[in-house]
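Here is the structure we will look at, set down as structure tokens.
Selected chains from the complex are presented in situ; the others are not included.
For clarity, chains are labelled A and B in written order, and residue numbers in each chain start from 1.
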Amino acid sequence: MEINLIPKEEKFFDLFEAQAERICAVAKEFKDLLADWRLDSDKIEKISDMEHEADITTHEIMDKLNRTFITPFDREDIHELASKMDDVIDLTQGCASRMHRYRIASTPEDLRQMSDVLLRSTETVRKAVMGLRDLKKTRRILDYCIEINSLENVGDQMQEAAMGRLFAGERDPIEVIKWKEIYELVETAIDKCEDVANTIESIVVKHG
Amino acid sequence: MEINLIPKEEKFFDLFEAQAERICAVAKEFKDLLADWRLDSDKIEKISDMEHEADITTHEIMDKLNRTFITPFDREDIHELASKMDDVIDLTQGCASRMHRYRIASTPEDLRQMSDVLLRSTETVRKAVMGLRDLKKTRRILDYCIEINSLENVGDQMQEAAMGRLFAGERDPIEVIKWKEIYELVETAIDKCEDVANTIESIVVKHG
């Protein structure tokens, strides 16, 4: 008979998985928003609401961390993972919010393509996070992390190309400044997916 | 009789508290500088001097860390805390220095308000740092960290609103570029206060 003295802290996985689902949902909503951009789109507020929910989940994780003696992996990794996942959502929401604030009239193809890379990256993040419950499948989780890294490179290339086109085509410097910030926000959101992947990699190499 | 085999490393707390006081002093000086902005204000050099003193304290902490066997909390957390506190001061000083370098003529209300958020955030950082000596009061320290997180959100909102007004009102793109950088520096200084809070949170969840 095997007696389980250390209760598994399943709740952490529930919270991480809920947050991973939310990251995808926000990225999906953002992509849909860009596909049919309107300054009065109710998707902007919906994304904002999801960002608030994400904040609550983040605080729940931090709070649970503070009240739990035995954690499924290192406390600092839980802290880091929660914090980076929150960053992805913050940046995506921040981008939608700035586009509204800056009275953006229409969305270029470059941005729509970047939002697709962000969505694919968040979907891979979700798969990697789902793998944390059972760290035996190390290889598969690390493959997701490699895929997230590749998508980050793709996003970076896209941003560079988009900026090249912007500098070549747009003559209003104020518009260039606005668009540069918008592209940077999406690219940084994709970057933060890579940070999540790095944290997951770090957990896997320690516990896998 | 209780024999204290492990001498408490009080000196670390002294140094952290001195640095926390300095962060507030710099933020206060910066706020005062903006309230009465002049290109020849001696506050610019005073802030620069305080930044040099902060560097010395940071090196003292790192040096002490290298020569101490038993530390009050994890070496990497001490390292991180010292480094992030230094960042807050560097960014505040960097902002004052750039405003001088870019021959800024006057300070808008948006910037003055952001400097007030920075000051409030540094004051809360100071309170949280003061709590590290006695980690029993976990709840109170974590509440300060939550407050710092909220102030970061406020700072972010202010920056977005400030940029919106800038894009709507300022027609000289060179001025827009300058101001964008200045707002970003203050916002990043507030961000780094949040990083300090995250490190403190991480210390508290491990030792509290």
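Note that in this section contacts are C-beta pairs under 8 Å (C-beta built on N, C-alpha and C of every residue); 3 or more make two chains touch, one makes a residue touch a chain.
In this text the structure is predicted, and so the values were computed from the model without any measurement.
> Quick one: 2 copies here, how many in the whole complex?
Oligomeric count for the entire complex in this file: 3 copies.
Methods note: only the chains that are shown with their structure count from here on.
> Go ahead and note the Å separation of the Cα centroids belonging to chain A and chain B.
The computed centroid separation for chain A versus chain B comes out at 27 Å.
> State the interface residues of chain A toward chain B in the complex, per the touch definition above.
Residues in contact with chain B: 59, 62, 65-66, 75-76, 79, 83, 94, 97-98, 101-103, 173-174, 177-178, 181.
> Touching chain A in the complex: which residues of chain B?
Residues in contact with chain A: 138, 142, 146, 156, 160-161, 163-164, 167-168, 171, 173, 176-177, 180, 198, 201-202, 204-206, 208.
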